[in-house]
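Partial view: only certain chains, each at its native spot in the assembly.
So that you can tell them apart, the chains are marked A and B in the order they are listed, and the count of residues begins at 1 in each.
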Amino acid sequence: MSAPMGRSRLETFSDGVFAIAITLLVLTISEPTNYADLGHELALRWPSFIAYVVSFAVIGIMWLNHHTVFTYLRGVDRTFIFLNLFLLMTIAFLPYPTGVLGLALGKGQGTGTAAIAYGVTMAVNALAWVALWLYASGRRRLLADSFPEEQRRTATVLFTAGALLYGAALGLAFVGAYAFLAVQGALAVYYALDPIARWLARSHGSEGPIETQGAPGPGDD
Amino acid sequence: MSAPMGRSRLETFSDGVFAIAITLLVLTISEPTNYADLGHELALRWPSFIAYVVSFAVIGIMWLNHHTVFTYLRGVDRTFIFLNLFLLMTIAFLPYPTGVLGLALGKGQGTGTAAIAYGVTMAVNALAWVALWLYASGRRRLLADSFPEEQRRTATVLFTAGALLYGAALGLAFVGAYAFLAVQGALAVYYALDPIARWLARSHGSEGPIETQGAPGPGDD
């Protein structure tokens, strides 16, 4: 298999998709139609504002964890690039169910269906994460030498647990859309706390602010 | 706490969000509907053009000051990244109130409400700036060693003053939308003059054009 590109190039392209998807989210909030009663119109849109905040947090935290995963790698290959493309496809799609969920909650119609649409997107996204990790870590295929072997299984368990969590959250979409949205926010916070990196940090003992000159991993350019 | 990424990577992602948000602003100007009387239709949209110019200046100057703040840092940590994400969320949101304000002024309906919506966005944004600065500068947590201690308090006063100014501008939204928009433009110019950097420059004595090879801070890559 030939060498299509360096790790940093793939990361830059991914960063671009993350940045664009997160900024496009604002377009999912529908414009007011009746300016004579603008205050009421905006108040009706509060579920869209909530959905905006939740999806912004979701994409922002995924972007952060995407980098964490990349710091564990010594390189990428063509299969990894396609798995990463599949992951990006689910992230770039997120503005669509975000807009639908916000509008459904605002209208009080189709909320369950909208929550399921959002939940399916997140579940497919979680599967993409698991696939990316299993491929990269399986038989240490792409892992950096500095990544400790004893942490490999731990990270795999945590990634799989994340996918199961999103699967369970999807089940919740059948119960109620507000509960579902709250759980999506809670899951984002769970990932923000980053159990994998913390777990690893405890054994590595890294602390304090990141020196700007010191790259967090090999080949960070 | 583990090292999620270098400072430059966070800056690149932030730059992407700034660049996308500033370019999306053009989508906030509504398309004409009656082409038989296009001149009149475009003339009716002049408040949208003004709102476009003001928000373009606001985001452009924030982008510039974002870099200025980053040059004061020796690195970033996870909490800083989340505070920065919160800041970006308020900036990526700005196209929405920009579009609403332009349309409200064009229709002459809901102008007060639209100004308040814009003002609340800017006030939350100002709070995000203060939070980012207080976290980074508190006990010199993330400040570069070269950043003079005597300037730390000055910068904090100026950041807090900025937040108070935006709070006061929000109050103005209750008075009149045009006055409010004019003040937003004036505040953008105020930040363009960059009192913090000027204040610091006087003591550091840096002058003239920036040499392209000389990075303005550590780790500028």
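Note that in this section a contact is a pair of C-beta atoms (placed from the backbone, for glycine too) under 8 Å apart; a residue touches a chain by one contact, two chains touch by 3 or more.
None of the values given here were measured: they were computed from a predicted structure.
The copy number for the entire complex in this file, given 2 shown chains of one sequence, is 4.
Operating definition for what follows: only the chains that are shown with their structure count from here on.
The copies chain A and chain B differ by a rotation of 90 degrees on their C-alpha atoms, rounded to the nearest 5. Chain A and chain B, compared by their mean Cα positions, are separated by 26 Å.
On the side of chain B, the complex with chain A involves touching residues 1-9, 12-13, 16-17, 20-21, 24, 27, 73-78, 80-82, 85, 88-89, 92-93, 95-96, 99-100, 103-104, 107, 109-110, 113-114, 117, 141-142, 217-219, 221.
Chain A meets chain B in the complex at residues 12, 15-16, 18-20, 22-27, 29, 31-32, 35-39, 41-42, 52-53, 56-57, 60, 63-64, 67-68, 71, 192, 194, 197-198, 200-201, 204, 206-216, 220-221.
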